[in-house]
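Yeah, one chain of the complex is gone here, protein chain that is, but the others are all in their spots.
And now, chain A:
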């Protein structure tokens, strides 16, 4: 027998016909979606005090706006449970506050994806993973909350690949990218508390990101060596399209503890990385990125007809070219299992020293 004795019965053909309807209409990200009707939608709308016609996010240039009702339909299709919906709504609030999504970045050849970071007690309440396999599969809340954003981008904003979404390659996080912070194994205050939120509140931080880089550093117990390893990964020339870049360091608990036990604050980590995420003028010249375009301010070779000098050229040390604009161009958080010296550098887009976009999760008691 290949069925458990207490397995329920279902009409698989009927379920499949509903899923194939969505696929035929291209209302999917390629994976099957959950069929949604008014009665199922009502459970999502009951989880929030926001009205169904409230507008969450507008893209005037696409002539489209996202209402609570549309966000709920797509969240349900993505496989969210109704109790996840307040987190999805906070995610939209955070995305809407970011400068880039409303300016066409989701259509761009750069091929970014929205990264969601969840803090606070809601993590435990809905089973969001912050520990082992934090970027991996296996956790419904992470998988479906992240997916809800992508499905909505496709369906409600029309951002289909090969059409309005012109990403050249995109990033592997495009199906879904939602992680929680491992606050319990961090030596520091959590991300949202650092930016003024009550640590007992729950929040979602949204960041546009380009790539995830694995930093395997099991070799050292010295904070300077570890921080330099991180800085060298951040300053890589391939990420320098603009004058400077920005990053999120997702430290594994072991790396975070190494810094914490050495007495380093988050700001100490940031400051050290900022001071050392520096390329020499010669390194940039070798890859043709030693000047800026007068039009776009993107990096290009000094010999190009549109070239103007970068800001470092006018400094006392013109041969040292910082890859970050300020120490706050790097955010620091903790996630993953406390079992090895592994961290990740996430290359973010646009967060160049400004406060990240964070929204509180509301209606947790509805």
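Simple rule for what comes next: contacts are C-beta pairs under 8 Å (C-beta built on N, C-alpha and C of every residue); 3 or more make two chains touch, one makes a residue touch a chain; residues count from 1.
Operating definition for what follows: contacts and distances are computed from a predicted model.
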Omitted chain (choose from "Heme exporter protein C", "UGSC-like domain-containing protein", "Peptide/nickel transport system permease protein" or "Electron transfer flavoprotein alpha subunit") - UniProt protein name: "UGSC-like domain-containing protein"
Hidden partner chain, touching residue among A:37, A:137, A:311 or A:355: A:37
Option from A:49, A:137 or A:163 whose C-beta touches the chain left out: A:163
Residue touching the undisplayed chain, where the options are A:74, A:186 or A:329: A:74
Residues of chain A (touch criterion as defined above) contacting the omitted chain: 18, 21-22, 27, 35-39, 41, 61-64, 66-67, 70, 73-74, 77, 103-105, 107-110, 151-152, 155-158, 160, 162-167, 295-296, 306
